[in-house]
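Other chains dropped; remaining ones untouched in position.
Chain nomenclature is as follows: A and B, assigned in order of appearance, with residue numbering initiated at 1 for each chain independently.
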Amino acid sequence: MSQSLTLAFVGLGAMGGPMAAHLAAPEVGAETLLLYNRTANKAQALAAELGARVQAVSLPEIARADLIVSCLPTSQEVSEVLAQLPSLKRGAVWVDCTSGHPDAARVQADQLAQQGVTFLDAPVSGGTAGAQAGTLTVMVGGDAQVLDRVRPYLAFAALVRHVGPSGAGFALKAVNNILLATQLLATGEGLAALARCGVSPDAALEVINASSGRSNASQNLIPQRVLTREFPVTFKLGLLAKDADIALDVALSVQASTPLLAQVAGLTRGASRLIGPDHDHTAALQLIEQLNGLELTGERR
Amino acid sequence: MSQSLTLAFVGLGAMGGPMAAHLAAPEVGAETLLLYNRTANKAQALAAELGARVQAVSLPEIARADLIVSCLPTSQEVSEVLAQLPSLKRGAVWVDCTSGHPDAARVQADQLAQQGVTFLDAPVSGGTAGAQAGTLTVMVGGDAQVLDRVRPYLAFAALVRHVGPSGAGFALKAVNNILLATQLLATGEGLAALARCGVSPDAALEVINASSGRSNASQNLIPQRVLTREFPVTFKLGLLAKDADIALDVALSVQASTPLLAQVAGLTRGASRLIGPDHDHTAALQLIEQLNGLELTGERR
């Protein structure tokens, strides 16, 4: 890609806002950074903050960018944005950091290819903390050579990994998240059974985290969010249920046999309905608590 | 406990051998260390190696110890040892590091209490490497004050944690191991589905291990043992299936609802039958591979 190019960022939410800010850094070398957000004043405020080369624009204006990065709630919103755009620049690249659906990636890649534009599905992991620190993990599906051209501009990432053809990035993100759901539910079940035997969740986690059963859920999420009863909403249960369903959809689409993940998707969807989709994703454990007639509370709460 | 006391160690296998060696260290302060093993020459060789205060003995002779540590395959072997012993010393303590069954712990604790002896169920985690390094995690059920008295002698451990009443240590070990089985099978299913989408296991694990779906299985066991196709036998699949069944038995005994762990126990038992109980526990993933008609192989294999 030429050195002096126009970048655009679409979707300035809790993740997209800090990600866009990294693209404005001088060492990234963008001549212009265009910002679009459905609620326009968010884009205007961020543009004002980030300096002269950054402009808040209307949706059609982003069509003149050489590289467009989007970060929206689901593939549905990406689709709606695409439907409202005029023709993009031939040779441009669209990097979609949404946690989307592989089927949508393939449709959107085909659609943009007709304009000579490359679509890469590039979901991120690392949460809002990683977005702010610029240490996100990006898993990318689509053309690896095109990825290499835009790689220098993805300044919000510590790891950018090409993982396969179009849709592969979204598929991997969904599988990562269903593994997270599995750990949450399985560890919660284990803690519930142990609590009924007189083993406190604190003691159990201290030992598990020094043993072979440890996972991100046992080491971080459950002690910090569940045992404290805080359940801070940084990633919603409804979105975890959506991701688990996407993972299962991916498995079905390739006729994979995943009986354990399938149960996890069913329980996560059920938890989202019974507990509520707007709670933090760790509130999935409240389903396990209700099935066991107890609460998983830490001693130091 | 008095400073000059007699220690005994029963069961000098891959775990017990190096654990016993730590008890012989001068700073532990045992006057005598008695070693018993079913195959006697193993005890004799280790005693010769560990020096003057260490003796290989017949089973009845360990009855004169103040503190007996055992590490056997299952509670069944502990039971057989107990049945062959004369009366133990009143006030002695038995620390059973076997991955046993909570029901057996309660029976054996009651039985020894009649002789004025305290039984602690104290399974360990950390593998043969941890046993050699003396960095095992020990999770202990039973009398916490008695544990405090013997704690200085458990020189093979980095963490000794009292976790609840008699049987609680065994229950927690079983739950830890079924969580390990859950991670293995769930991650394996995810990798199988992704492989069918064109995402290599290496790429998938690199991303998952930098993301929220990571666990001990994704970070260590699968890359080191499965993707290399080595499956080195350090912990047998048949024993993992036994531990998963114990965890489920524990859940049933307290009327806990653990639908996900229940499925895991069923699949692990099935894997042990279909693949064979003497393979390494990570060979449980070969069941997932067969259900998906593929092999999870690393690129750098």
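Operating definition for what follows: a contact is a pair of C-beta atoms (placed from the backbone, for glycine too) under 8 Å apart; a residue touches a chain by one contact, two chains touch by 3 or more.
Computed from a prediction, not measured in an experiment: that's the story for all the values here.
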Overall number of sequence copies in the complex as this file defines it, 2 displayed: 4
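Note that in this section only the chains that are shown with their structure count from here on.
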Between chain A and chain B, centroid-to-centroid distance (C-alpha), Å: 37
Interfacial residue positions of chain A with respect to chain B in the complex: 102, 125-127, 137, 139, 158-159, 161-165, 167-168, 171-172, 175-180, 182-183, 185-187, 189-190, 192-194, 196-200, 203-204, 206-208, 210-216, 218, 247, 250-251, 253-261, 263-264, 267, 288, 291-292
